[in-house]
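Quick one: the structure is below, questions incoming.
Note that this complex is displayed minus one protein chain, with the remaining chains in position.
Per-chain residue numbering starts at 1, and chain names A, B, C, D, E, F and G are given in the order in which the chains are listed.
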Amino acid sequence: MKHEETIISGFGGQGALFAGQLLAYAGIAETLYVTWIPSYGPEMRGGTANCTVILSEEEIGAPIIQNPTAAIVLNLPSMEKYEPLVKPGGLLIVNQSLIPVESTRQDIRVITIPATDIATELGNPRMANLVLLGAFIQATGLISMESLESELGKHISERHRKWLEPNKEALHKGAEFA
Amino acid sequence: MKHEETIISGFGGQGALFAGQLLAYAGIAETLYVTWIPSYGPEMRGGTANCTVILSEEEIGAPIIQNPTAAIVLNLPSMEKYEPLVKPGGLLIVNQSLIPVESTRQDIRVITIPATDIATELGNPRMANLVLLGAFIQATGLISMESLESELGKHISERHRKWLEPNKEALHKGAEFA
Amino acid sequence: MGRGMVILNIDRCKGCGLCTHVCPVNILVLSPDTFNAKGYHPVTVTDMEQCIGCASCATICPDVVFTVFRRKRQPQAAAANA
Amino acid sequence: MGRGMVILNIDRCKGCGLCTHVCPVNILVLSPDTFNAKGYHPVTVTDMEQCIGCASCATICPDVVFTVFRRKRQPQAAAANA
Amino acid sequence: MAKELLKGNVAFAEAAVRYGLEAYFGYPITPQSEALEHLSGRMVELGRVFLQAESEVAAVNMVYGAASAGVRVMTSTSGPGFALMAEGLSYIAGSEVPAVFVNMMRGGPGLGNIQPSQADYFFMTKTAGHGDFHPLVLAPASIQELIDMMGLAFELAEKYRTLVYIAGDGSLGQMMESAELPPMQPLREKRPDWAVIGCEGRDPNIITSLYLGAKNLEAVNIRLQKKLAEIKQNETRWKEYETEDAEILLVAYGTVGRICTSVVRESRKQGLKIGLLRPQTLWPFPDTRIRELAAQVKAILVSEMSAGQMLEDVERTAQGQCPVKFYGRLGGVVPLTDEILSETRKLVREVA
Amino acid sequence: MAKELLKGNVAFAEAAVRYGLEAYFGYPITPQSEALEHLSGRMVELGRVFLQAESEVAAVNMVYGAASAGVRVMTSTSGPGFALMAEGLSYIAGSEVPAVFVNMMRGGPGLGNIQPSQADYFFMTKTAGHGDFHPLVLAPASIQELIDMMGLAFELAEKYRTLVYIAGDGSLGQMMESAELPPMQPLREKRPDWAVIGCEGRDPNIITSLYLGAKNLEAVNIRLQKKLAEIKQNETRWKEYETEDAEILLVAYGTVGRICTSVVRESRKQGLKIGLLRPQTLWPFPDTRIRELAAQVKAILVSEMSAGQMLEDVERTAQGQCPVKFYGRLGGVVPLTDEILSETRKLVREVA
Amino acid sequence: MSIEVKIPDEMELVYEYPDALTEVSSHYCPGCTHGIVHRLVAEVIDELGIREKTIGVAPVGCAVLAYKYIKTDFVEAAHGRALAMATGIKRVNPDKIVFTYQGDGDLAAIGTAETVHAANRGELLTTVFINNAIYGMTGGQMAPTTLPGMITTSSPTGRDVITAGYPIKMSEILAQTTGAVYITRESATNLGAIRKTKKAIKRAFMAQIAGLGYACVEVVSTCCTNWNMDPWEAMKWAEENMTEYFPLGTFKMTDEVKALQVR
Partner (left out) sequence: MSIEVKIPDEMELVYEYPDALTEVSSHYCPGCTHGIVHRLVAEVIDELGIREKTIGVAPVGCAVLAYKYIKTDFVEAAHGRALAMATGIKRVNPDKIVFTYQGDGDLAAIGTAETVHAANRGELLTTVFINNAIYGMTGGQMAPTTLPGMITTSSPTGRDVITAGYPIKMSEILAQTTGAVYITRESATNLGAIRKTKKAIKRAFMAQIAGLGYACVEVVSTCCTNWNMDPWEAMKWAEENMTEYFPLGTFKMTDEVKALQVR
């Protein structure tokens, strides 16, 4: 049974929330049950933003979890917070460009990607979120790249539509690391 | 044991509430427990005013009662309402001047006084309340005439002080009927 | 029959006396001895003949006691007004 | 040493840029490459010598980043002012 | 002091003055306006603070301000006005400043009427507006008790830095009774350490109910709950009448409570073993004692001027040990001794 | 309609639109403002009434006005705003006009914070402000249920001419979930007979909550209580999960209720006989069913994001048949599956 | 109401009981100006022929039972919230006429925010505002409009403006709101003033009908009972004292309102 509880976390502006939503949209497209819940409120002003996304073949109980089955960390504070929390056997995807430390966990799979660097190369460091997301779906097989691309097309804002193709490329680049 | 539950009732302006307060003050002077509770609110605008006064040697429970041990009625509607409610063995004091009917109760003591006429003779029809109150204390022996007179002296308003002596006379005139 | 007349809905009257102060011909007084159904000394008209139908009483009466009539104007006067 | 000088409490700066618009001698810029502890590109002084100590920067800065000094007036000028 | 004939509303207002009330903010509403009227004269006369606010919303927030400044402060109102205070009450609860509120309950819901009622029981005991909190609720049954509880209210409010309510009703406010007022007490000389009175010689004091971050606010709430537990431990109060051998227990508070003393007296005359427990604190509720008595008696009869609110607390504490019945009057009707008595007799027959 | 990814606040707002909402009056407050924002666009687009009021006090009274005119109307808010509505809610209750209120609860008391909470349970279920009344309170646990309950809320409000509340919390408002919106429904064509819309061709209609004289108001209250009894009879709703053979019963609603479905799932995996009853109506409360289950199970664990409010209702209904324990988080903290699970295990050991 | 009197043919009716008033005798004290203003409102409703499409909003105050007397659809609002409730009603009944009838405690104390904002939004509503300088219904406490020095049950030594604050001038304040189109202060203390008040109320209703904006007619009134005066004495007192602090006059009238033909 497919069931993945993922936390995506980074600085505000790094697109953690959007990556989570995209994952959620794609989950729905593949008829999974989906929940997405952000941290909200004053802590957001503090600078970090994170969301929890659950995709499952069965109805979802708790939408807030302590120990994710996967975590995508975009910056150092997120790494420090979530690396220890990933469930044994789980997955950790690390934005190497901004995270100068390495995971010491032996009981989980760790994928390290210079995502911000790759994104910068593709034209915009803000696409690091998608690089990491690409790796995530490749590694988990939770949903297909096609769903993700198609939802990206639907939900990208007008302002950012020019970035659609580079965004897709970011997904693919990331997938190569998984 | 002294315990008397009295309802005093009349038109607004006939002084039912004041008579009740005076009784209550005198009760306290004689170290009885005392409660005085008026009808209040919109029904007062309707024209009738009544109060329930309880004087007792023991602590008073319910301050509101259905069946008084005594009723002093100043006008016809009050007569109609309270005559049937007086407890068997109780006392009913009727302002004959304004109440053209007679009580049919055999199981209570009824004192009928042309109180408004007497008061008018004494100079002010508004003293009917005291005429009736005089009869009441005489009939019940609940408190002494002295206490009543002395409290009257204390609680009569400045505006009405000139009526103090006639008021006292009203009490005595009433007492003669009991 | 004077220039005007009023009909009183006596039972509405609360005896406030306002009308008695504004009647220009002073024909409204509170009746000192009678009570109406509400228990007030109601207004009464002392001399209806003098009423000019000015409706001052009706204008100030808070309890809408008055209905007021006035002698019709002469037709020519009405025409002149038109 | 110019007519004025400022001291910056860099870590308070949020890089809003307001001061850069009001400095009459245009010596304030946001540093494009560096981040302060809060993660902002903080203000920096390009040429302190030109500072006239006008305190415009301090007047507009919402985060009280500036302390401002100005060359003391000549005593005689002060006297003239008194 | 000797006994005087005192009207409820005047009695509690004057008692407050004598117990050292330093500031009153209020808005007129029947059936408690005589309290505000009394204080409008007395407080000014004594050089203390009286202000008629523009609304109950303003009044509660003025009370909040004065309480933050550490003075003995109160307001009084009735149902609709009390409802308007809900937000302010929650702020006061959250910032732990002491303040006293008198609610002379009247018939509801809505504008209802101005007759006596106990229908704000839930509203007063279960919560101080939004959020987790229980005010301490005192329920006087006589004017003497109303007077005495006024002093107790200030004492407890300040001891625990908490909200204290006095739950009266229209009849308690409007009736007169023989009672004794306390002697005039001196005002406190010093404001408490936490009060906002200017920070001369110390760090600034801050009064707030804002705690960003769930963990921070949870910590505050845990502290509040501890305080409430302590209050429950120490301050639960009630009176019992003829409960030793009672087979039927009446539970009633305030005006209905005193009416039930008559019921007990009457029924004992008739040889019925009826007892009464009259809660004097509605929160904390005398849980433990009622649970004990529920094990002893054959049935409990709760009577209220409401559709049955305290009833739920009795049901909860009786724990099914005996049947719990209810007799209530609504919308401003005060139950008579005879009504409750006949309900009691019915119950006696049922459980016989 | 297919499933969409919907944010709670947007979902209930759009659902309301599709269920025929004719007017919305509200005031921004986190964590529900997205609902107001969504409606500010949608209602205007559809030519319906949207107005941002000057306060929650104004908003509730605008709702009261529009409800009196017989349209489908609602507002939404959170704790402090809800508290300010207390008086208006009582008027609406007393005059029996239908209206729907959504409260996305946040941490309190006072300003507290904006994190998810269930601490307004008492405030919402026990009373609509002052006076005797219980609003009908729906408690959705998912965004789909939130959507569906929006329609139910209007239906029940109009059927019984009563106040209906939806008790959500910040996380339900802020989360997104896959859910299906209803198709757009046509607006009602006719206003109800009792509505104030001008008295053409009939005697004037009057909407009031004022009833002078205790007996009159008592009669009204008796009618209200009958209506509430009928609602209790017909509209009590809950969901059960694995209760047939349960030895420990969890009772939780809303967000905590859905978390407890995970607890049940986990504990069943571990071979523990745990069941869950999730009330979908908080008032009326599923008394009877809980009483039955209390006879069956060895213990009950109530979990809330509060200091234990629904707990009292469970205690009351369990009637001492089994121990009732509590696990709660306060001030905006959402309990995790594991926490509740470990509490449950503890209880399993205790009653073994 | 049936009166059995033969009216001579040469007589014409100049004043009769308004259609829009029920026959219920009011609960107001003898001589209370509420009665006068109720009558004016009813007359205006009759003259404009809008009784069947008008909805009244009663306040909490002595006029709480206005719905018993004025024969239109009516609601009874919470204390001070009449204009919020009226806003709700009007917004969903844009083709109906909605008016509030409020006292000074209701409109100018507890209801200040609702009043100012309804006016400022320019709600299409008409307000009749009875300023009797007192809380009549609750037994004569100080109102926001109580005059300096005036004795009330909550200012027993006379309103001391230093501690109790100053009487509030609502018309002056409302005139500063953008959405108000007609703000006037009239009085009910003499015949001429009463006639003017009626005209103002009519204009205020017409402004609503014409869709121009918010209109409020403040009526300087009396409360003989709580002022402890005979009704006539109260009127004289009001004229001499109230209108000094509360000058009569129109504080705001847009050109469109001015252009309305009010007979």
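Everything below uses one rule, namely that a contact is a pair of C-beta atoms (placed from the backbone, for glycine too) under 8 Å apart; a residue touches a chain by one contact, two chains touch by 3 or more.
The model shown is predicted, which means the values in this text are computed figures rather than measured ones.
Colleague: Of the residues E:Tyr19, E:Tyr64 or E:Phe154, which one touches the chain left out of the display?
Modeller: Within the whole complex, the residue contacting the unshown chain is E:Tyr64.
Colleague: Could you pull out which residues of subunit D are in touch with the chain that's been left out?
Modeller: 1, 4-5, 7, 9, 11-12, 14-18, 21-22, 38, 40, 53, 55-56, 58-64, 66-72
Colleague: For subunit E, which residues reach the chain that was dropped from this view?
Modeller: Touch with the absent chain occurs at residues 22-23, 25, 49, 51, 53-55, 57-59, 61-69, 71, 73, 87-88, 91, 95, 196-201, 204-210.
Colleague: For subunit F, enumerate the residues touching the unshown chain of the complex.
Modeller: The list for subunit F reads 27-30, 33, 36-37, 40-41, 44, 50-52, 54-57, 80, 110-111.
Convention: only the chains that are shown with their structure count from here on.
Colleague: Identify the chains adjacent to both subunit B and subunit F in the sense defined at the top.
Modeller: Under the touch definition, subunit B and subunit F have E as mutual neighbours.
Colleague: With centres defined as the mean C-alpha position, give me the subunit C-subunit D separation in Å.
Modeller: Taking the average C-alpha coordinate of subunit C and of subunit D, the gap between them is 85 Å.
Colleague: Would you please write down the residue numbers of subunit A that are in contact with two or more other chains?
Modeller: Where subunit A meets two or more other chains at a single residue, that happens at 41-42.
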